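Apart from one protein chain that is not included, each protein chain of the complex appears where it belongs.
So, chain A:
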């Protein structure tokens, strides 16, 4: 196929200007491809003052880009970059890199755009779309060939083949999917994991049960006096790794209620047959929101509400953490409390309701 090299020039129409001649050649080729270049005009008189100015502008943009790029390299190499405490020059490292890098790219970009938009001739070309469906002849040819091929295969005449092929392919399809599905699949109720948290009493080998202490994040146990009246504290099960994400369903909020609130909470507990869940004026709720599992951690003392910051569900602390606003539909489970012989708070048992987000088979 011909390309637009100089040897084609002779075939063009009779024009004296060699540049014009080559353009006519290109235009001819385009026409053969269904493109009509109807308007093609340099924006500046070639060699004019305006053109030279524009050329200089583009050139200076490229040079500026080079300058910014060099500045980037210099900063990358010599600017102190190691992170130090305080507000040293290292804090300017990333902004300076961004500034020089960004400017370098913008300068080249604007340069290239100006080149393309201003120094190249404007054109308007019209191309036909040749659209719609394929040629009728092609369609018939394809249809005939394909229906002939289908007949040749003879699935219609020999139905057994079709059925046995399907029967054979289905398991093979399953074979392809099996390793992926089989490898990934994991029984959700292994070790009763959906219902069990770190608060389950520890069974020792002799059939004894040891209750789990309430501890701080660092593992130290908590005495009732550690929480002032009206105060609250996030507690974790006092087992190895109890405060780690491995036990993401265990964080609990321990609240020391004021006496009148405590009375209300006790009455609410009695209604729900949760007598003895509180210890004195202390009450503990799972911190894992029953909506989507964020920590419901904003405690409003005045209204006795617990607010979850994720979707603003609100739970009423003195009424069994009943959801009173927002998208949560279930109470926060309550942890039954007591104090062991050394005077530390412990959980009497695991939560008696399912902790965390809801699911289909929750009883």
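We adopt the following convention: a contact is a pair of C-beta atoms (placed from the backbone, for glycine too) under 8 Å apart; a residue touches a chain by one contact, two chains touch by 3 or more; residues count from 1.
In the analysis below, contacts and distances are computed from a predicted model.
Chemist: If you look up the hidden chain in UniProt, what protein name do you find among "Putative spermidine/putrescine transport system permease protein", "Carbohydrate ABC transporter ATP-binding protein (CUT1 family)", "Cytochrome bc1 complex cytochrome b subunit" or "Electron transfer flavoprotein alpha subunit apoprotein"?
Modeler: "Cytochrome bc1 complex cytochrome b subunit"
Chemist: Which of these touches the unseen chain: A:18, A:116, A:162 or A:231?
Modeler: A:116
Chemist: Of the listed residues A:221, A:280 or A:295, which contacts the missing chain in the full complex?
Modeler: Counting the whole complex, the residue in contact with the absent chain is A:295.
Chemist: Would you mind spotting which of A:236, A:282 or A:351 touches the chain that isn't drawn?
Modeler: If we include the chain that is not displayed, A:236 is the one touching it.
Chemist: Could you please point out the chain A residues that touch the chain left off the display?
Modeler: 1-3, 5, 29-30, 33, 35, 37-39, 50, 53-54, 76, 81-85, 94-99, 101-106, 108-113, 115-117, 120-129, 131-132, 184-190, 193-194, 217, 234, 236, 243-245, 247-251, 287-288, 291-295, 297-298, 309-313, 323, 325-330, 356-363
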